[in-house]
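Only one protein chain is missing; all other protein chains are in place.
Just so it is clear, A and B label the chains in written order, and each chain counts residues from 1 on its own.
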Amino acid sequence: MSAQTGSAAQASRAQPVRYGSMSRSRRWALRWSYFFLVLFAAFFLLPPFYMLITSLKTSAEISAATNPWWVFSPTLENYIELLTTDQYLVFFRNSALVSLIVVTLTMVISVPAAFALSRMKFWGSATLATGVFLTYLVPETLLFIPLFKIFAEVRNLTGIELINNWWVLLILYPTLTVPFCTWIMIGYFASIPKELDEAALIDGATWMQTLTKIFIPVALPGLIAATIFAFTVSWAQFLYPLAFTTSTDQLVLPVGIVTTLIKGDVFNWGQIMTGALLGAAPPLVIYAFLMDYYIAGLTAGATKG
Amino acid sequence: MAEVSLHKVVKRYEGVEAVRGIDLTIGDKEFVVLVGPSGCGKSTTLRMIAGLEEITDGAIQIDGTVVNDVPPKDRDIAMVFQNYALYPHMTVSENMSFGLRLKRFPKDEIRRRVDEAARILNIEDLLERKPRQLSGGQRQRVAMGRAIVRNPKVFLFDEPLSNLDAKLRVQMRTEIKRVHQQVPVTTVYVTHDQVEAMTLADRVVVMNDGVIEQVGAPNELYHSPRTRFVAGFIGSPSMNFLRCKLDREGEDLMVRLADGVALTLPAESRERYREHVGRELVLGLRPEHLTETRPPRNGEVVAPFPAVPDVVEPMGMDTLVYFRVGREEVCARMDPSANPRVGEPITLAANLARMHLLDPGSGLVLGTRPTG
Partner (left out) sequence: MSQTAQASSVAVPRRTMRQWLKRPSTIAFLMTLPLILLIGLLVLYPAGYAIHLATLNKGMTRFVGFGNFEFLFGRETFWMVVKQSCIFAITAVVFKAIIGFVVAHFVHNIPSKGQRKWRGMLLVPWVIPPAMSTLAWLWLFDPSYSAFNWVLAQFGADPVPWTGDAYWARFSVILVNIWIGSPFFMIMYLAALKSVPDQLYEAALIDGANWWQRIWYITLPMMRNIIAITALFSLIVTFANFDIVRILTAGGPLDLTHVFATWSFLVGIESGDIPLGASVSLFMMPFLAIAAVIILRDVVKRGSQA
């Protein structure tokens, strides 16, 4: 009995010291973590920050030999100029139209397909699901040349001119968005318990009703994630519009900025950075408001299914 | 109200037979429980009745119509699932009325039926809540409410209580029985829990390995099981099975166990077992029929049974005693006042009026008619 109290007292004497040293090492680990996080955040946020700085400068200040990391006479000149020129607004309109229509098309194609593939077994459904995944891995850089030639052939055969029209992108972008969205929707739908659609089936719902009244509401977070993905991919796509559209009134934002604001060797950096920042704004705003959905969609691609 | 009948129903998955040709008729308003270990085909059978699984062979009739190719929604059935399967984005009343709304019932009729079901189930206060705001028992009630509002010909329950904790399970079991008395509908109920089966059922169907082992009222299955499987499955702790030899000694028949234990059979069972004299058999004796020595009650024929307890488990109401006969472990159920101790030899009383002798090869209980 006395030995027990003795050892307990020893333990209680020893404990504060050990506890203190552990918490001290923990505190240091935390400090180092913050230190490196600040470093990495500086590295990751530097280019957008520099975009913002440059966009607030006059051409004179940009070409002056002053400290480039500081704005001495801030101005909104670049913004006003860009937003009042028709050209930039056309790019913006084209980008917005293409992205919104592609998002709609993508959802209309991929949600029913994902539902069928995750719930209704039919001949070849497993192969098709794997095929969807493989298609998602096919990069656009592999397809743009044959597609270019195919669209030229379509014109020769039917007289419909596809190349150099902004709406050709409506045909091209779904090849990038649909496989991924279908794939992550398969994952989200698969996580809905099977009993739920059986209950709906017994309640008298048709397959379509089960999809619209049960699956879509229940998998809404996944649907939002997929929508965000489709939008950001459409908005950011660079190769297809560069290859398939050339007239300035048919260009979308990324290509428009790169090809028209860079005139020969004359770089109007103030306007380029302003244009780029405004071009980056829609995805950034969506990200700021729907970050959790954005990240869920990002991780779902590789971990679901 | 309807009768459900299964005729030589077979279910094959990729060559494996999950259900191997079962025949069963469930009467109007009858409460039938399908019970058996997991993988015995009971859930598959229920799902075939629901129309969630295609029937490989044979036929299922509901109310006289063959429903093999009738989709679930046209079979006029309702089903309660193990995980409740409530629609998470709908309120309780939306959950309950979903089926009626799909069938475009008038609004006030839907309202009336939902209120009625809510009243029966005591969930009137929960109608505007979402499923995630409910406890397990409440979700279970809502799932039943969803079935009741449909006013179907047949209720199907697929292990509805398995996700509840032990206390709630007992409570909900009573609730289900009460609801069936208030709303008498033909009911098929699947469970792996034999206590649930015994307490709820008008008739219990014991399934094993894709076939029906025995159909009968709860007490019938307990007292006269026809196979070793049923004998072992019904009752808890389960029946003891001991290898034995049936011998004749003068007029008496006796079973000889390992370790020299010999039990003399009661006179009235002599006739039943006479033809098996001299054979190696299996003695089946429930723990509750192997007790401390006490004055025999009505109809008991007791024989002394020596034992040395290995493990003693006090349960409160009685004490379970485990000991060995030869290499086989035997369980006896004693009164706590007998106070058995590990390692101290005792003499138990075996109630031989309630014992069974089984054929070791076929597993059939001797002296009963085999089922088809």
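In this text, a residue touches a chain if its C-beta (ideal position, glycine included) is under 8 Å from a C-beta of that chain, and two chains touch if they have at least 3 such contacts.
Computed from a predicted structure; not experimentally measured.
J.: Who touches the missing chain here, A:Asn78, A:Asn94 or A:Thr182?
T.: Selected residue, touching the omitted chain: A:Thr182.
J.: Looking at the full complex, which residue from A:Leu147, A:Leu162, A:Ile184 or A:Ile202 touches the chain that isn't shown here?
T.: Considering the complete complex, A:Leu147 is the one touching the chain left out.
J.: For the chain not shown, which residue from A:Ile62, A:Ala96, A:Ile192 or A:Ile224 touches it across the whole complex?
T.: In the complete complex, the chain left out is touched by residue A:Ile62.
J.: For subunit A, enumerate the residues touching the unshown chain of the complex.
T.: Residues 29-30, 33-34, 36-37, 40-41, 43-48, 50-51, 54, 62-63, 67-69, 108-110, 112-113, 115-117, 119-123, 125, 128, 130-135, 137-150, 171-172, 174-175, 178-179, 182, 190, 207, 232, 235-236, 238-239, 242-243, 254-255, 257-258, 267, 269, 272-273, 276-277, 279-280, 283-284, 287-288, 291, 294-295, 298-299, 301-303, 305 of subunit A touch the chain that is not shown.
To be clear about the criterion, only the chains that are shown with their structure count from here on.
J.: Can you compute the centre-to-centre distance for subunit A and subunit B, using the mean CA position of each chain? Integer Å is fine.
T.: So the centre of subunit A lies 55 Å away from the centre of subunit B.
J.: Which subunit B residues qualify as touching subunit A in the complex?
T.: Going through subunit B, the ones touching subunit A are 50-52, 71-73, 77-79, 81-85, 87-89, 98-99, 102-103, 146, 150.
J.: Across the complex, what residues on subunit A touch subunit B?
T.: 193, 195-196, 198-205, 209, 213-214, 217-218, 220
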